[in-house]
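Then we have subunit A:
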Amino acid sequence: MTQGQPLVQVRNLKMHFPIYAGILRRKVGAVKAVDGVSFDILTGETLGLVGESGCGKSTVGRALLRLYEPTAGSVVIDGEDIAALPPDALRKKRPTMQMVFQDPQASLNPRMTVAAIIGEPLDEHTDWTEARKSERVYELMDQVGLNRRFANRYPHEFSGGQRQRIGIARALALNPKFIVCDEPIAALDVSIQAQVVNLLEDLQDRLGLTYLFISHDLSMVRHIADRVAVMYLGQIAELSPRDALYARPLHPYAKALLSAVPEADPALEAQRQRIILRGDVPSPANPPKGCNFCTRCPVVMPVCRDVEPVLTEVEPGRFVACHLVSPNNAGGHASPGAEVREHNQQGEAK
Partner candidate 1 sequence: MPDGAEPVLDVRGLKTVFKTRGGEVHAVNSVSFHLRPGELLGVVGESGSGKSVTMMSLIGLLPSPPAEVRAGEVLLGGRDLLKLSPRDLQAVRGAKVGFVFQDPMTSLNPVFTVGNQIMEPLIKHMGMTKPQAEQRAAELLALVGIPDAKKRLKSYPHQFSGGMRQRVMIAIALACDPDVLIADEPTTALDVTIQAQIIELVKDLRQKLGMAIVWITHDLGVIAGIADRVMVMYGGQVVEQAPVRELFTNPRHPYTRALLKTVPSLTGERAARLEVIQGQPPLLLGAPVACPFRARCAHAFDRCEAENPQRRAVDGLPVGQGHDVACHWTPEAAHG
Partner candidate 2 sequence: ERGSDGEVRILYYQAVSTLNAYLSSGTKDVEAGSLVLEPLAGFDQDGQLFPRLAAEIPTVENGGVAADLTSITWKLKEGLVWSDGTPVTSADVKFTWEYCTHPEGGCAQGAKYEGIASIDTPDDLTVVVNFEGPKPYPYQPFTGGTAPILQKAQFEACLGPAAQTCTEQNSKPIGTGPFVVTDFKVNDVVTLEANPNYRDPAKPAFATVTLKGGGDALAAASAVMETGEFDYAWNTQINPEQQAQMEAGGKGKFVNAFGTLVERIEINLTDPSADLPEGERSTVKHPHPILSDANVRKALSMAIDRQTLVDVGYGGAGRPTCNLVPAPAFQASDNTGCLTQDMEGAKALLEGAGWTDSDGDGIRDKDGKKLSLVYQTTVNPVRQDFQALVKGWWNELGVEVELKAIDPAVFFGGDAASPDTFQKFYADVEMYANNFDGTDAEPYMSQYLCDKIPGPENQWQGENINRFCDPAYDALVKELSTTSGIEARGALVMKLNDMLTKDSNVIIPLVDRGRFSAQSNTLGGFVMNSWDTELWNAQDWTRAE
């Protein structure tokens, strides 16, 4: 299992959804759902992506797999730029990258049996015999811990956790290298979340998978991710190794986010000092000038309202986009991509 090599390299990824208005339906603006995001994911690691609802996490995940046509930027997976592939080549590439969706109910076709759902990628990408396909389906069901007897049942006959297993089995069908997990546990009951997370970890160990793990549950991300990217309003605010981030978040937003997470410990809770952010996230169609967090930042400075901070490596392996944090923020920023690459050379091994 090779580790330390970037499997996914994202550079300056932008995803803008146009807004049309007026009599002639002219484009009057865009929802800047993702606005210049760069990061790498190393082979075999799990990158956690956290942030508030609507900050663009899902959009990053989908653009990565080119389920959306990115507005700009490149996404190199396993040496090929996904963002630029022609349709046929893209289709051939699909087996290497898969996705697990947030809502296990919604992501399974209610009118297909479990076997058909798990077997669909096989139908699309192999010309195996029925027998071989169903053998593989059973194998996958074993792998994710679903009883083979369930093969002919329908999604609505399962519990949430079981449904999510079906979704994971489908993602695994073609032996992918890279899986985007878009809030795979958000819709599940606490007692079941753990089962799914454990399963994902087991599979990673066994199959050497690489994950982009999207979540807004920071405690779960702490458990599963190796490095964590904190997103705010379409941009990455901080990208750090897990332990460093949880021990000492650098970006004010990351701090606030972490402090807002309740801890299941009354003693701790009693002493915690929460940083309560005021107001709501601005609309991505109309982000504030300067730092996009300036409207809610508890330690906002005048410069933040004018100059957009750049994601910079402030400590080894830790990237922050904040005027307060970056030591030499006066200007002359290197491109974030370059810095990210730099970091990757020192990327920690698991």
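Inclusion criterion for the candidates: all candidates are chains of the complex that A comes from, given by their letters.
Keep this in mind: a contact is a pair of C-beta atoms (placed from the backbone, for glycine too) under 8 Å apart; a residue touches a chain by one contact, two chains touch by 3 or more; residues count from 1.
Predicted, not measured: the structure shown is a model, and the values here were computed from it.
Enquirer: Which numbered candidate touches subunit A here in the complex: 1 or 2?
Expert: My answer, from the options 1 or 2, is 1.
Enquirer: Which residues of subunit A touch candidate 1 in the complex?
Expert: Of all residues in subunit A, those touching candidate 1 are 52-53, 159, 189-191, 193-195, 197-198, 201, 216, 218-220, 222-223, 246, 256-269, 272, 274, 276-277, 280.
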